[in-house]
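The other protein chains are all here in position, but one chain of the complex has been omitted.
So that you can tell them apart, the chains are marked A, B and C in the order they are listed, and the count of residues begins at 1 in each.
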Amino acid sequence: MKFLGFIVVCLTGALLLYGTGEFPDWGDPNSPASLHLSDYYIENAVDQTKVPNLVTAVLADYRGFDTMFETSVIFCAGLACFLLLRDFREKKERFYRHVPTGVILHVKSGKKVLKTGKEFEHMDKDWVPSDLIIKTVCRILIPFIQIYALYVVAHGDFSPGGGFQGGVIFGSSLILLAISYDLKTLVKRIKEKVLGIYAALGVLIYVGIAAICMPMGGRFLDYAALAPLVWDPHHVRALGMLGVEIGVGMAVTAVMAIIYINIVSEGRHDEGL
Amino acid sequence: MDNTPALIVVTPLLAALFAGLAAWIKERLSYPIALIGLAVSVYSAFKVLMQVITSGTIHYRVAGWAPPMGIEYSIDLLNAMVLLIVSSIAFLNLIASYKSVARETSDRTGSFYTMYLLFVTGLLGVTATGDLFNLYVLIEITSLTSYAMVALGDRDRGPLASLNYIFIGVIGASFYLLGVGYLYMQTGSLNMADVATILSGIHGSSTVLVAFILMMIGVWIKMALFPLHVWLPNAYSYSPIAFARVVAPLMTKVMVYVMIRMMITVFGFDYIFKTLNLSHAVVWLATIAILAGAIMALSQKNLKKMLAYIIVCEIGYMVGGAWMGNQLGMTGAILHILNDALMTFALFLAVGNMAYKLKKVDLPDLKGLFGKMPWTMAGFVLAAFSIIGVPPTCGFFSKWYLILAAFEAGAWHFAAALVISSLICAVLFFRVFEICFFEPISESHGQKDGYSHVAIEEAPISMLIVSGLVSLSLIVAGLYSGTIVNTIILPFLR
Amino acid sequence: MHWPIDLIVLTFVIFCAIAAISVKDLLATAILFGAYSFMMCLLWTIMGAVDVAFTEASVGAGVSTVFFVAAIFRTSRRTKD
Partner (left out) sequence: MTDLLALIVAKYNYWLYVILMMIGLYAMIAKNNLIKKLVGMNIFQTAIILFYVSIGYKRDATIPIIQSAHGGQDAHAAVIHAADYINPLPHVLMLTAIVVSVATFGVAMALAVRIYQRYQTLEEDELRMRLVDIGPEK
């Protein structure tokens, strides 16, 4: 297998290298790729869409249709993780810790659930005492990460960033919460149902904004048709893009959390890293 | 403004999202939503097909930007036909599979329907789009949904088969993406029509040649042409039956459509058959694929696996026809997209009915099935005749075109492979019929003496109606294949 | 002219890639893979693709690595090659 793989790889490499023979030089401003469409976007995008970040302009407007399906791909990944891993059966084995004394209770089976609170707390099987420094630092850090994520989403029109990056950052702040405390803390705060609805709703915002353009007299995704609905018709395309980016951000946040929770707890949503 | 072309693709997507949301409120709500979404899609596809037949190609600019800048749907006769096939098969299958979904994925039917709709959205989008990169994104949607579905079916082997499918599928999609990159390097554009105009000036470039090879290998991996087919049999036989019934007829056929689209619209016949002159090599490859598929099908003991290898064999027909380099061959290949989708769908519907009752479909399990499930078996027999190529079922006509094309191009080996594979199919299916008809039911089923006292245990009526309808449509499609060729395929090829 | 920087970072990328697939501990693979992604992100910043680099920094070096570690936590660290 190794030898066969080596031959296949070498053949592919040779084919690709052969193809590079007629490439224009790296960074050549006159290569065909940087003349045909690129010039049009650079010269007209700001005029037509009022968005200075050309990548966002092309991403959410000229090629917004791609991005819509890209968001669906992300949604699909979250759904796939849910379908593959989610296991609704409760685990019989449970661990509790008596807070004042530090004694650990191991419940092997049985229905009785201890009330957790001041006296007892849930414990993971592979549990390590959580560090005060880590907990405190993360507690301080998480709100700032989230605000930064919102900034990235909202400011995607003007600077690098946008719905996807912001969503990932927001999602990783949730993951940080789960890592620094434990998975139960996250799952208790944000229910699985909320995450699922958020993921679908995020994509729905995108497709919805795109679809509303049709009864408003435009083509699918033609933000210009939304002009009567917004307060600033001059910037209607930029506003449409902002709405779309918010949708993407929501979907991505939720999906990142769903994937993490399902992988780390094998779909049981009880204990993890 | 007429938005029907967009509606074909967008309604399943919207329905998928609403079904996903509804599943959190009440699981039962997602089924009617899915049904409505696909019904609108079928209606729009039908309307678009009629429009294209009367008034020519439709160009729909998504977001209102002119083609090379924005993404454009350009729907001609070939697109419109494939769109109608895809949406109606997906719709019919949804009707047929209500019960089996409820049984196979009992606690998460809502998610199943969402996944199903996303898969159909992907297929429809791949068919409708006129943009090279958009095609890649949509291929990824279809692939991602099928990875998840394959893992869901068989709990023991599904996940492993699915992971192997991911590795191969990612290589295929990435090769396609690389090919698009090489093309973009030389042309600076992503719109198919635009790329085609620019390409006609630079036929000699080695970059274009490499782009062509990469894209073809990518598409061949995705459609499971013979040496690259290893993922298909496992993937199709392990997925849940409701999904297998839609993925088996549609996925490979849509990929064949993509190949034909690349050949006709992007690179052009002049480039492929005059500049490169690859016809002979690929027709030989297709010949080998047909024979290999047929022979591997012979050695299978499971009905689903056997059908999967027959699909590998059928892909050889279409690739060979498309690469024959004459009009007859292309006609045969396109007609076979339609016919093969219908035949495979009919076969898998019948197998689905059997699997619903019998739980597993190894050949020995099928004993006495004619007595137990007469209607299902009637559908199965019709579909099998069509695969073998018995007139007046539709399978005969596309094979006829392909054989004529092979004679015209002098590709005797391809014609011989066609005849041999038909004979092998005949042997295969008559072996199944023999088991189902003549061998008595084994003791374990509780009957004592043969099939004479067997109580009829049919599949649910919704499954039977769809199965019967599709099987009858095989004959109808066969009788009207002249009309289909004259109104859709020949005008398209001119 | 910033091709020398580009070349240096690109060499690092290739080193990280080779190291990531050849170490015998999957957790090390995960970390090296994160380093690989981050180097890649630097490379793209040099080439002026800020949006892509931003995405790679948050996805490749961030979330992907976390998924990776999570999966290793639930499976095993050991590997034969």
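Here is the rule we go by: a contact is a pair of C-beta atoms (placed from the backbone, for glycine too) under 8 Å apart; a residue touches a chain by one contact, two chains touch by 3 or more.
On a predicted model such as this, the values are computed, not experimentally measured, just so you know.
**Student:** Counting contacts across the entire complex, name the shown chains the missing chain touches.
**Tutor:** A, B, C
**Student:** If the hidden chain were put back, which of B:73, B:184, B:267 or B:414 would touch it?
**Tutor:** B:184
**Student:** Residues on chain C that touch the omitted chain in the whole complex?
**Tutor:** 3, 6-7, 10, 13-14, 17-18, 20-21, 26, 29, 33, 36-37, 40, 43-44, 47-52, 55-56, 59-60, 63-64, 67-68, 70-72, 74-76, 79-81
**Student:** Could you list which residues of chain B touch the chain missing from the display?
**Tutor:** Within chain B, the residues that touch the unshown chain are 133, 137, 140, 144, 147-148, 151, 154-157, 159-160, 162-163, 166-167, 170-171, 174, 177-178, 181, 184-185, 190, 302, 360, 362.
**Student:** For chain A, which residues reach the chain that was dropped from this view?
**Tutor:** 1-2, 4-6, 8-10, 12-13, 16-17, 20, 23, 25-29, 31, 33-34, 37-39, 41-43, 45-47, 50-55, 57-59, 63, 66-67, 70, 73-74, 76-78, 80-81, 84-85, 158-160, 164, 259, 262-263, 266
Keep in mind that, in the parts below, only the chains that are shown with their structure count from here on.
**Student:** Cα centroid separation between chain A and chain B, in whole Å?
**Tutor:** The answer is 32 Å.
**Student:** List the centre-to-centre spacing of chain B and chain C in whole Å, with centres computed as mean CA coordinates.
**Tutor:** That gives a centre separation of 38 Å.
**Student:** Between chain A and chain C, what is the separation of their C-alpha centroids in Å?
**Tutor:** 19
**Student:** State the interface residues of chain C toward chain A in the complex, per the touch definition above.
**Tutor:** 50-51, 53-55, 58-59, 62-63, 66-67, 69-71, 73-74
**Student:** In their shared complex, at which residues does chain A touch chain B?
**Tutor:** Interface residues on chain A, with respect to chain B: 15-16, 18-24, 31-38, 40-41, 61-66, 68-70, 72-73, 75-77, 79-80, 82-84, 86, 88, 193, 196-197, 199-201, 203-204, 207, 210-211, 214, 217-224.
**Student:** Quick one: which bits of chain A touch chain C in the complex? Just the residue numbers, please.
**Tutor:** Of all residues in chain A, those touching chain C are 53, 55-56, 160-162, 164-165, 168-169, 171-172, 175, 179, 256, 259-260, 263-264, 266, 272-273.
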